[in-house]
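Only a single protein chain was left out; the remaining protein chains are all shown in position.
Naming follows writing order (A, B and C), and every chain is counted from residue 1.
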Amino acid sequence: MVWLNTLYGVLNACFILLVGPLIDGVERKIRARLQNRRGPSILQTWYDLVKLLRKPAARTGVPSTLFRLSVYIGFVNLLIVSLFIPSILCGGMGFFGDLILFIYLLSSSKVFVLIGSYSSGSPYASIGSTREVSLSMASELVLAEIIALIALSRSSLLLSNVFPVTAVLRPSVLIGLGVLGIIVYIEHSRLPFEIGEAEPELAGGYTIEYAGRDLGFILWSNTIRRTLLTTFLIDLIIPLDVLYHLVIYPVLLFSIMIVFTAIETGWGRLRIDISLKYVKRLSYVMWGVILLALIGY
Amino acid sequence: MKLYRRSLWVFHLNSGSCNGCDIEILNALAPRQDAERLGVKLVGSPRHADAILFTGPVTREALPSVVRAIQAVPEPKIVLAVGACACGGGIWHDSYCVLGGIQGLYRVLKSMGVAPPKTIYVPGCPPKPEAIIHGIMLARGLAGQRQARSEYFEEQGPAVKAEEDLHRLFHKCFPGRLPPKTARVEWGVTRY
Amino acid sequence: MRSSGINQVRPRNKYELMIDLRRFGEPRLRGKYLFLSRIKSGRLRDLVDYLHWRLGGYYSTSIGVDERPLDGYFHVYHVFVLEEYGVYVLVDLIADPGHPVVESITPVVPAANWAEREIMDFIGVKFRGHPEPHRLILPDDWPENVYPLRKDYPYDDKLPTSDKIAKLVRESSPATWEPEAPGDHTVIPVGPYHPALHEPEYFELFVEGEKIVDARYKGFMVHRGIEKIAESRLSYNQVSFIAERICGICGFTHSTAYCQAVEEAAGIDVPERAEYIRSILLEIERIHSHFLWMGVAFHLLGYDTGFMIMWRLRESIMDLAEELTGSRKMYGANIVGGIRDKWDIRDDKAALIKRMLDEIREEYLKYIPKIISLEEIKKRTRGVGVLSRSDARKYSVLGPHARASGIKTDVRKYRPYAAYKYVNVEIPVLDDGDIYARMIVRHEEILASIDLIHRLLDNIPKTPLHADTSYIPERRHGIGCTEAPRGEDLHFVITGRDNKLYRWRPRAPTYNNLLSVPAMLRGEYLADAPIIIASIDPCFSCTDHVVVVDLRSGRRRPLRTRGVVGGR
Partner (left out) sequence: MNRIKVLLENLRRGVVTEQYPFKPIRVPERLRGKPVIDPDKCAGCGACVNACPPNALTMRDDKHSSMRFIVLFIGRCIYCGKCEEACPFGAIRLTREFELAAENREDLYQVVGLRLYHCPLCGEPFTTVRLIKRVVEALPEEQRAAATLCPRCRESVTAHYRSYARR
């Protein structure tokens, strides 16, 4: 069974790797249509990635090892996550405590890139990464709370045991899923919470000093991260069943992303302090929800 | 360039332009022209860029920042000189405070030992957004060049004959009795 | 100050004003211009104080002219606008070429600071008592004692740039990329290449965390030597094209102001039809400029959909301009004395304009109330970047920026030019002084401009398009003012011989408006900096042959290029 799970894991990882940029392409098309534009081809993000990966990384003047390595560490972290999260196939290399590892790797993948970017010394990069860190710290706290809630509800720390959390229909779980939806949206760094890159303010923010291949991996990581977060949300909702995962999962994945895009298109950017306030409020709500779960609802 | 066939990220570099071209560049991304559909994206950091949309006649004051920004763009890069100022210095080409467009900049780059990158000229004052898009497509080898050098040189034979006719006309009317040859004079407006 | 019987009585009209000003020098009245020459020694600052702070006028700009070929002296003209009397007072100071020093008026009128420094840079006249007599506009590697606007300096003299290159090589290591931080604050450079600006300009923001402590503006990147080219190479009618290229957004207003200045100087009466066409094109330009601003503002607020909508609507205006003038942006219609023949607006075009404008208005009104009621737009514009009325007066800001701070000012209404003489112009004024107010003022102006074009088109008379301009007298002074989309735009000319200008000095509205930016930035969030800077609709290329910087008072230091900025 181990080899089968390994195979499942690898196939899942491949799926995530491939579909991440594709979803981004679809999103760009949708966004364009909502703005009366024709928009790029849905493969455009892939084209961009291929181009970036073929370009040399040109790390002139930014010699720090951290700067260079952090991108790849972040990417590998996400790759590991995609090995044990069930996505298109309902299986993976699960092990005890992978629920904890999931949140750890997911957040560390981002933090690594931010630290690397901070080390470049560019003022925009440092402001961008500081902002991004403060927001993702806040939102990951909420994510941790949600995971605690899930672990509590299904009394397990094994991903394959907690999926789907909808098997226990309690008010606390439903609220938790709702909050998770919002947190996934925030973690996607979509408008109005897209403040780390903030093109008009920070000229690309934390990505400013990266070029070529490095930048390609950052972008790829970002799409994978988005896909993984959404996958986690979907896994919690639909049953852990081959057919469900093969058919319903991709449909849900794309429709959630499209809905998110539509929401995003309608928003402007919030300022960091306002965004943080929102996320903190969510955090308080989650504490309440955990209490609710503890008393059995 | 084959690498940029499907995707080209551009960085907009203004070296002291009047804004006309810069606004038209932004305009190329607006819904009507929507350059994004062609895989063009405007990026905020020169390190992300594949190509530079270069505007302005290069003022002396902007020169250091311009050179730095150009050097920050990783190879292989394409420079699109957008507008009359960038292509040939525009109406300020000979002013004391400008270097006269991208050629002046390249002279500086050469003196620093940097080879000028591949350059596409997009004339216009300002060029229509479509003209900029055409330039971008040309740079990527996706569109053909419409503009070509045209030269015309008058044939010698008929012209010499006409001149002789005119001279004959003169000598017929003024046979002999002419004043002594006047001093050599430079006539005509001669501008470089 | 001495006081006499005459001092107590406020002059009632320009003639009384002229008699009144005899106390200070020799006044000479010619039409709208009150020249005041031979200022009595020691009375200059009293005079300036009187004009600027007591008579209700305001200091506009200063012009340095090298008139050595004419009368052997350098001249400095301080221009004061006295709307109440309908005159421009030109205080004419003379500097001896051997020892070119005149008294500075900056201690009395701080707004003159930069104009005087510009004269020091370009003409080489020194100002006695100037608080910061440092180089302002010319590049750092410009040699001392070379003054480009002196008549003996060739316009196309290209000084070698070798110093600059050496410096570049020295500084090319990224360690010097960041400017040093003064004290404990982080310095965030905004520019020279910043996606928010689209022009090479450079702000330095001193921040603590996300809060801005102070700001400093450093410009001069777009100094292209326009004035010198116009005075040396171009003829009267060619200058209107270079004037148009001062700015790629509001170029036509510059060329109109220039033409008006020459027409004033030469006493040319522009035919009515040309005036109407000028006004129509000016209003089209205003609409496109405001749409552009709205789009950029939404983009800076992260609301890209808004940007796309505004620029889509603007595209119709651009089409209209292209249809009327043959170019989307550079209309090229103005010549001294009127409008070029091909640029006539015939009846079929008039119908087209009306139809298109109605469509644009209808669609615009569908969107804009919804967009400006969006939560994040409101949150980030209301109460942000506030400029109080008194501050606005202090910095003497212009245009929509001033109108959003409760100041009633508009050249079109109070000093009407072109066809604004024949129609009533409504000007929206709000008191809040924040970004939201500026947005609403511009929104109202778009609608007002559309109405205005309709009225202008209804009344357009049938007259020739341009007057006879074969004779333009020599050594006449003229001032042309227009209301650019960003505020009052002032052009000063002295006519010359050989179909050429003797002196031309444009002053763009951003010149004044930029002064207020650091004041608006202090204490705001860093994330709001781009929108605050953009909220004045800055046009650096307009301003930059003459540039303004606000440093906190008391800070005296020459400006350097980035990389070597020290503490305060």
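Note that a residue touches a chain if its C-beta (ideal position, glycine included) is under 8 Å from a C-beta of that chain, and two chains touch if they have at least 3 such contacts.
Treat the numbers as computed from the prediction; the structure is a model and nothing was measured.
Note on the chain not shown: across the whole complex it touches A, B, C.
Touch with the chain omitted from the figure is made, among C:Pro148, C:Gly332 or C:Gly480, by C:Gly332. Seen across the whole complex, the unshown chain contacts subunit A at 33-38, 262, 265-267. Taking the whole complex into account, subunit C touches the unshown chain at residues 234, 237-238, 241-242, 245, 305-306, 309, 312, 319, 322-327, 330, 332, 340, 342, 366-367, 369-371, 373-374.
Of the residues in subunit B, those that touch the hidden partner chain are 31-34, 37-38, 84, 87-91, 93-94, 101, 103, 119-125, 127-128, 130-131, 133-135, 137-138, 142-143, 145-154, 156, 159-160, 162-163, 166-167, 169-174, 177-179, 181-185, 187-192.
Methods note: only the chains that are shown with their structure count from here on.
Should one ask which of A-C and B-C has more C-beta pairs in contact, the pair is B-C. With centres defined as mean CA coordinates, subunit C is found 29 Å away from subunit B. In subunit A, 35-37, 199-200, 203 are the positions where the chain touches two or more neighbouring chains simultaneously.
Across the assembly, subunit C contributes 194-195, 308, 312 as residues in contact with two or more other chains. Put simply, subunit B touches subunit C in their complex at residues 11-24, 26-27, 30-32, 42, 44, 46, 56-57, 59-69, 71, 90-92, 94-99, 108, 111-112, 125-126, 128.
Of all residues in subunit A, only 28, 32, 35-41, 44, 47-48, 50-51, 54-56, 58, 199-200, 202-204, 207-212, 215 touch subunit B in the complex they form.
By the touch criterion stated above, subunit C contacts subunit B in their complex at residues 139, 141-142, 148, 153-159, 161, 164-165, 167-169, 171-172, 192-195, 198-200, 220-226, 228-229, 233, 241-242, 245-249, 251, 292, 295, 308, 311-312, 314-315, 318, 327-330, 539, 541, 544, 561-562.
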